[in-house]
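With one protein chain withheld, the remaining protein chains of the complex are depicted in position.
Naming follows writing order (A, B and C), and every chain is counted from residue 1.
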Amino acid sequence: MTPEKPTFFEKIQNVDKRILYLILIVLTTIPLFPMFSSIVLPNEPAPHSQAFYYQLMSVPEGKTVFIQSDWTLSTRGENAGHIESLLRTVMSKKLKFAIYTVADPQAPGVYRKYIQSVNAERKRAGMKEYKQWEDYVDLSYFPNAEGTLNAIGSDVRKIFNKRVKDPASGKDRLVFESPVLKDVVKVGDVGLYVVITASNSFDRTVERLSDKTKVVVMCTGVIGPSTLPFFQSGQIKGASIGLKGAVDVEYMMKYGLNYPDSTGKIKVPWSGKEELKADPVVEGMTIARGSLYFMSFHAAIALLILAVTVGNIGMFMARRKKA
Amino acid sequence: MDFLAQVDPRVNFWATQPGSVEMWLKILVGLVISAGAIFALIKMPTRGRRPVVMAFTFLCGLFYVLLWIWPSPLNRKPDEIARSPAEGVSFLLADTLPIVATITNILVAILLGLGVYSLIRLHGGRIIKRHADRGFSVVLLVSMLTITVFGYLDWGMRTFGDKEGKLLDIANWGFVNLGADLLFDGLLQQMDSAMFSMIAFFILSAAYRAFRIRSVESTVLMASALILMVSLLSAVVVVWNGNVTNLAAAMNVPLANPSIGEAGALNFLKISNIASWVTSFLQTPALRAVDFGIGLGALAMGLRLWLGLEKGGVSV
Amino acid sequence: MTQSQIDLFNAIKITCGVLATLGLYSVLYKETKFFRFFEHVFLGLAAGYAIVALWKETLYPTWWLKMTGVMNEGVMAEPAYWVYIILLPIGLLGYFVFSKKHNWLSRIPIGIILGLWAGQQVQIWWQTNGPQIYSSMQPVIPTETTSFFKPITTGAGFTPERIAEINAQIWPSQAINNFIFVVTLLAAFTYFVYSIELKTPVLKGFNKLGRWMLMIGFGAIFGSTVMARFALVIDRMYYLWFEWLESIMRVFGR
Partner (left out) sequence: MQWHDTGSFGMIFVIVLVAFILFNIYRAETKKKELYIRRIPGLNAIDDAIGRATEMGKPVLMVPGIGGLNAISVQALNIFAQVSKAAAQFGTPIRLCVADAAVFTVAQEVIRDVYQQQGLSEKFDPDSVRFVTDRQFAFAAGVSGLILREKVAAAFFLGEFFAESLIFAETANSIGAIQVAGSTEKSQTPFFIAACDYVLIGDEFYAASAYLTRQPILVGSLVGQDWCKILIAACVLFGFMVNSYQRTQTTSLQRMPWSEAEPEAWAQLTPEEQGNFEAVEVMKDTGTPTLVKKENTGLYRVFNPMRDRESLTVTREKKAVVAPLGGGE
């Protein structure tokens, strides 16, 4: 509108987007460089993350856990951190697990990649590798979420009617003959039902299964808010939400929950639940991807807040000039 | 109804020996019959049409409504026989569910051809009409064709040519497998992630533009957004909460954690608690109201579609 | 393939990915031919992959194998439910949509899909909303008024029974929070009432309050979504710089 060239304040209240974009790229890249990656930011795990970690650690050794991994590479940024820390914990606790997806045909390829990488990492550290059939079964993809989840609730053996190779005999055998699933008659028999998701397939899981088994969730920050009501109403037992959730879990894997270290100091207190306690993860990596990305995240948010502040200041000053 | 129940005996009128002549015969008969049915429908007088469509819709909806309203069997074991006809129905419904559940996907998959047809018509048309962008249409059609060919070859090799699962190891891959992997994992999925991650940039610019203190609404929107963001920065949180603790110590007021309903006087000053308070006592109820509304909307719409009450627009 | 060949392939693969990423990112600067090229490659690949997936991921496992059964080492693992064949003609009815005279036939498969969906809405409504309704019924009368805030149990050395007792009580601060909860819910609810004219100032005010509460809720969602999105862009940067360099270095044996 104004014929004369815009004042400084008018300028800063509509900076060219591209400049913001460029700054964002720079700010998010720098903290990823190795020299920064060693830093562990201080943290206070959120209550729902604490509940999640407690549920996970209180599954008795040797029991089976169902992992419904409904995400693909496009949300790798958050879910990769989730599944890595979940697998590390499960494996170090020697739990068996059945992993599958109801959301996306590409998901199996993705979680296989992470099972391999975590296995490789354990191999390097000289720990026991997880084997298909003895330690876990990979049931891959079930089309139609609603139907599948209904069926898992009503008759898990009917829907999991799949075959995997038994290394002993080299034959394809029904998964329910495997050590992992032989004791599972209904979904209530599993130690924990973990949903790793980036989509609202999670709501369906709650609708169908929350009354039949212990459901916990690891989800992206987007799904986060819609999971909290379920956590409040007790339909899910714990939630690790977004990058922060991944960081929280990694942090508790390192320091435990209500767990006194050698000096007797409790690094992560769970207030109100003093009687409950979860040990740190004994073997394998704890602090990893999540914590690495967390630095860049801080930088990015700082930029956003700065931009908003500057914009508002600009707006006010410009107004005052006009008046 | 044996077909629906898919029960023993494992071979009956509905379930035949795989690959047997009988099977192919029955499939053929099925095709012929349904072709006849389609012909009959084509000859159907105009006023008969709506009822037919409505009947299909109603019956399909009825399945789930029955599943919901019919008493479900208690403590059922797979190998048990129903005690009463009523329970028999509930068993049948339970057994049928996995089958009915797949129908939608199968139909949508069959319909996909329509979409592909529209794509080819649009871009083929551009090429023929020598549209300015025809070069890109060529690119589109070519890449479509390539991945289709590679995809099917790769699938065929893995499904039929690879009984002992050699191809799970990249070391045994041939040209086709590499090509398929390059196109899918190397390009398609990376482009997905690229497009997805681009949202971060848009969030930045959208926030910069929209988060201005203009009206009460935009202000509360901004305020709660900022509170939540800051509460995610654990470094800030630890420092902030640390200061609150020191302050409390100085005034020797006890502190505790409201996330479970406990609270000390100064506690609400802790950023993490402010955030969790906002989410539990303002966000949750507000959004729950939205949920109820949407749920009711879906319920009402579902009823209208199921009972064929929708007129105009989409009158199925 | 030898390890070095695999490394080379991976390097090529990641390089393609990097190029594609940059191509799509270029639209942030401007809609250029460079972007348009990658956009059309993307659309083509997506459509092509859909054609593959429709058979490989849907029809083959959930339809064809059901219809023709499964043999496992010469013995029947799954019998052939040949009746599945009727789904094919039903689906094909959809293709009548382009016919001038018989396009109504395309409404049969549509009707089936919608019917199934509609039925499910009725089925799941209570499972979804029932617990939510219950958990909205928060008690708002304090049962214990010796302290406004709930006493601190953390490290206070109470017996478990005492702690349980304290947690069973409703303390004034909680009562107030619960009251805020219920009011917020009802206020937001009035915003979604369409058929009642909001004449009285009380109702108007309540409605306005509801809208503000909704805005707070949406703001909170915005705030927590930001984390998700930035995590993605950070991961992209990691891919663009580090994974790419790493793969290249491997090729040159470092």
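Observations
Throughout what follows, a residue touches a chain if its C-beta (ideal position, glycine included) is under 8 Å from a C-beta of that chain, and two chains touch if they have at least 3 such contacts.
These figures come from a predicted structure and were not determined experimentally.
From the options C:Ala11, C:Met76 or C:Met227, the residue with contact to the unseen chain in the full assembly is C:Met76. In the full complex, the hidden chain is touched by chain A at residues 17, 74, 161, 174, 185-186, 188, 199-200, 222-223, 225-226.
Those residues of chain C that touch the chain absent from the view are 24, 27, 31, 35-36, 39, 42-43, 45-47, 49-50, 72, 74-79, 94, 97-98, 103, 106-107, 109-110, 113-114, 117-118, 121-122, 125-127, 130-131, 133-134, 136-141, 143, 165, 168-170, 178, 182, 185-186, 189, 191-198, 214-215, 218-219, 221-222, 225. Interface with the hidden chain, as seen from chain B, comprises residues 8-11, 68-69, 73-77, 79-83, 104, 107-108, 111-116, 118-119, 121-122, 125, 188, 191-192, 195-196, 198-199, 202-203, 205-207, 209-211, 221, 225, 287, 289-294, 296-305, 309-314.
In the analysis below, only the chains that are shown with their structure count from here on.
Separating the centre of chain A from that of chain C, both taken as means of CA atoms, is a distance of 14 Å. Mean C-alpha positions place chain A and chain B at a centre distance of 20 Å. One inter-chain figure worth recording: chain B and chain C are separated by 8 Å, centre to centre, where each centre is the mean of the chain's CA atoms. Counting partner chains per residue, chain B has residues 100, 102, 104-105, 185, 190, 193, 196-197, 200-201, 203, 207, 222, 226, 229, 232, 256-257, 260, 262, 279-280, 283-284, 287-288 touching two or more of them. Of all residues in chain C, those touching 2 or more other chains are 28, 58, 62, 120, 128, 132, 153-154, 167, 220-221, 224-227, 230, 232-233, 235-236, listed in ascending order. On chain B, the positions that touch chain A within their shared complex are 72, 78, 94-95, 97-98, 100-102, 104-105, 165, 185, 189-190, 192-193, 196-197, 200-201, 203-205, 207-209, 211-213, 222, 226, 229-230, 232-238, 241, 256-257, 259-260, 262, 272, 276, 279-280, 283-284, 287-288.
Residues 28-29, 53, 57-58, 61-62, 72-73, 77, 120, 124, 127-128, 131-132, 134-135, 153-155, 160, 163, 167, 220-221, 224-228, 230-238, 241-242 of chain C touch chain A in their complex. Residues 14-15, 17, 20-21, 24, 41-44, 46-47, 72-77, 106, 109, 143-144, 146-148, 150-151, 154-155, 157-159, 165, 225-226, 228-229, 232, 242, 244, 247, 271-273, 294, 297-298, 300-301, 303-305, 307-308, 311-312, 315-316 of chain A are the ones that touch chain B when the two sit in their complex.
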